[in-house]
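For this view, one protein chain was removed and the others were kept in their places.
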Amino acid sequence: MQATATGNATGNATGTTVDMLVDVAGLGAYGPGGEAVAALAVAAVIGTLMLTNTALAGPWAKRKITAAFTDRIAVNRVGPFGLLIIVADAVRLLSKELIVPEGVDRPAWDLAPLVIASSALLGFAVIPFGSGLQLADPETGLAYVFAVASIASLGLIMAGYASNNKYSFMGGLRAIAQNLAYEIPLVITGASVVLFTGSLQMSEIVAAQTAPLFELGPVAIPSWYAFVNPFAFVLFLVANMAEIGRNPFDIPEAPTEIVAGYQTEYSSVYFVLVYLGEFIHIFLGGAIITTVFLGGPAGPVLPGIVWFMVKIWGIFLLTQWARSAIPRVRIDQLISIGWKGMLVLSFANLVLTAVIVGVIAG
Amino acid sequence: MSLEEPEPDDALAAVGETDEGLDYDALAALLGDRLLDREQHVNAEGFVVRPDLSCLTAQQYGDRYESIYHLRKYDEPTHELSVVVPSPTDDPHNESANPVYRTADWHEREAYDLVGIEYEDHPDLRRILLPETWQGHPLSGDFDGEEPQIVTLREHANPLQEDHRGDDADTMFVNIGPHHPATHGVLHIKTVLDGEQIADLEPDIGYLHRCEEQMCEQGTYRHQIMPYPDRWDYISAGILNEWAYARAAEDLADIDVPKYAQVVRTMSAELCRIAAHMLAAGTFALDVIGDFTATFMYAVQQREQVQNILEDLTGQRLMFNYLRLGGVAWDIPEPRDEFFEKIRDYLDDLPENVAEFHNLLTSNEILQIRTVDTGVLPPEEARSYGATGPVARGSGIDYDLRRDDPYGYYPELDWDVVTEPGCDNFARLLVRLREVEESARIIEQCVDLLEDWPEDEREIQSNVPRTLRPDPDTEIYRAVEAAKGELGIYIRSDGTDKPARFKIRSPCFSNLQTLPVMSEGEYVPDMIASLGSLDIVLGEVDR
Partner (left out) sequence: MIGILKSMATTMKHALDGNTFTVEYPEDEPEVSPRFRGVHKFSQERCIWCRQCENVCPNDTIQIVTDDQRNGEQYNLHIGQCIYCRLCEEVCPVDAIILTQNFEWTADTKDEFALDKEQLKNVPWYKDIDPLESREPDRGSWVGEGEGEVDYQ
């Protein structure tokens, strides 16, 4: 199933943005050094893009969305639509005192926020944003995303353990138990998609979803895997909710039970990093779902990158919607849902997909 | 041990008193059917009556201390019995009632703490409301309130002292509270965790103790006590609390309340109940669903509308001070039609809004797996701990003072007592939501009555003397069905215009005692949910 680049999707024909930049700016002449410079430049663009999204989501969009669900008005006084609250919040958070509790285990305590925030950012390296924006496109793209995203678990346990706080500790343990239980269904469900595509390469996965599935009058429904295999899509959505720790699976933080879980003791800049890491994680989850199930940046009329953003914001909205209505499950229920339900279902899905793909291919 | 009826009738008070002491057979005859068995104790003969302990009042007279056990039956609340246990001033010792009634545990601790009576064989006789380092017993006669409480820092027991693990222990001690997102106020729960499960749990209260009983003893009956009940259960249940005081004081001083005022009281009290139950459902949702739930905000919206109505009626949104002895402070605001219209509008929308809560909460499968069969409180335990209100009714105990010990205008109205047999967190939530609907029924009938009330018979207050001085040594215990359960007031007068002893039987205080029964062996999240389903207000627990 060798795909060719069509539409807005970034394919092998043009290569990654780094290659493009190397060609255009003539950096190739400087050898590997030139490529590194180009890679850094693209990484800066992608990093800035995602941080902007997060800044928009954290202090502003989240408030607005929650307010809409609860019949309130929310931020509207600072700047147009209250947008300058982002600046105000940044100043507020960064000017707070960094309180280092007695007995914290340094440097693990200092490193944890960095690990949490950066691991999620790393995942964006292989995501095709559309309009030609993609930092790298290794053959193991999907495996790489899952791998770096789960580094965050390391950050959570570091934060939970090093804080020298029982609530943090419980939060850290809960996070690990939860991530272990849901990482496997997540990856297995992702693998069922790979069976269709035959490749782990992100650009391949996107390209494989461009063919029309069937015609519905004048509208051609593309063969997004969400339409091809809706069961896998729902499984992946649920496992992703647990992976990023959002309702009904927000038990590592569970404010009414264990105060704030692993982030209880963090303040000021460290808190910003932890918080940022969470939001980037939500967006990374959204980006993976978009790429794997929603055709990546594909979409009519508008440029690919716009479609991509619309889709990941859609996923973000879904997490907030779930948050307003779905009760949090208990940790033992979560684990049993994960091991007894999700795992079985995801394997069933994998086997079924394998059989179907085998029959079609055969 | 002597036995007295709560209202010592002249004819009854003397029963059994003979020259040689007490005639136990005469006392037994007085008890009649209520007597189950007779026992021989060290210094007196005992009677086994075994209703359920509602309240314990301790007080000091000139020559003796007294512990009064107010007993009443769950099945027949008008069968009341007060057991007075005197003890000498120089050595106040009583036998603990703890083996018979589990609720005596905290009640006796409180009596020890505030009055200074010691109870033998009490499993854990420590101070409960005041700090452990407190000197003296503030409600006892010889307590000098002017004397500063000087306790060096070193002597202060550090509540976090136990916060360390033994070398070989596999449990973890966690302080949940006093500042914690889910403790609904300043409650401290000493928790021993075995993994995520609760091995041992002890609520530690008293952080919000404001000397309410003593404050009421400083106020005159006529006016000065009434503002304070609003501040016990401050979750918009003000008028229900005021009614507890009004009922006790009116019965004590023999004041009649005009019918019209009774209807207004009934209506406003049920409005308060709706507001209080809405907040209870909302905070329960907050505890179970998570901190960004929309349900809480919808519940607050409902409560807000009730508060607007109450503001029009009483002039305040929480601290109403609306009831007066012998009636209410104000008639329905003019124009009356507009006010009734406002209530009707609210009641018309209420079924739809309650249905919304059922959509959000009770029909949600995740909420069901979270709450069904968690926080189980068996009916026997609930009785033994003196649980009342929605907590008891959620355990299938058919006990509601509005029907069983009628007051106000409730007997004339058509409504039902809600019970749920589930005994779990889910049942308690259901009881509250269904009670909101029952309250709406009561309010609707009251509004109908008030609308058609002849204009010249709208008497809002009866004629009450400006200063009340009940006869010396009259005692009374009266309770009403407040938002959280049986709110009882004991008053003893000494002939002045202020009560000599004012005791508040707070429903939350008794209900909170059941938390260990509900939570031990369960998970932390279930304990939080149980705490939410108890719907405690620390202002009323600590008083």
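Order as written gives the chain letters A and B; numbering starts at 1 within each chain.
The criterion applied here is as follows: a residue touches a chain if its C-beta (ideal position, glycine included) is under 8 Å from a C-beta of that chain, and two chains touch if they have at least 3 such contacts.
Just so it is clear, the model here is predicted, and its values are computed rather than measured.
**Q** Just to verify: which one of B:N241, B:S268 or B:N321 makes contact with the chain not shown?
**A** B:N321
**Q** Can you say which of B:H79, B:R127, B:K190 or B:H223 touches the chain missing from this structure?
**A** Counting the whole complex, the residue in contact with the absent chain is B:H223.
**Q** Kindly state which of the options B:T89, B:S140, B:Q197 or B:Q301 is in contact with the chain not pictured.
**A** Selected residue, touching the omitted chain: B:Q301.
**Q** In the complete complex, which positions of chain B touch the hidden chain?
**A** Listed in rising order, the touching residues are 219, 223-228, 231, 294, 297-298, 301, 304, 308, 311-316, 319, 321, 329-330, 333-334, 356, 359-361, 363-368.
**Q** Could you list which residues of chain A touch the chain missing from the display?
**A** Residues 65, 67-73, 76, 321-322, 324-326 of chain A touch the chain absent from view.
The rule is short, and it goes like this: only the chains that are shown with their structure count from here on.
**Q** Averaging only over C-alpha atoms, locate the centres of chain A and chain B and give their separation in whole Å.
**A** 50
**Q** Okay, in this complex, where on chain A does chain B touch?
**A** So the residues of chain A in touch with chain B come to 66, 69-72, 166-167, 170, 247-248, 250-251, 254-259, 320, 323-333.
**Q** State the interface residues of chain B toward chain A in the complex, per the touch definition above.
**A** Spelled out, the residues of chain B in touch with chain A are 172, 174, 180-182, 196, 286-294, 296-298, 301, 360, 364, 366-367, 369-370, 523-526, 528.
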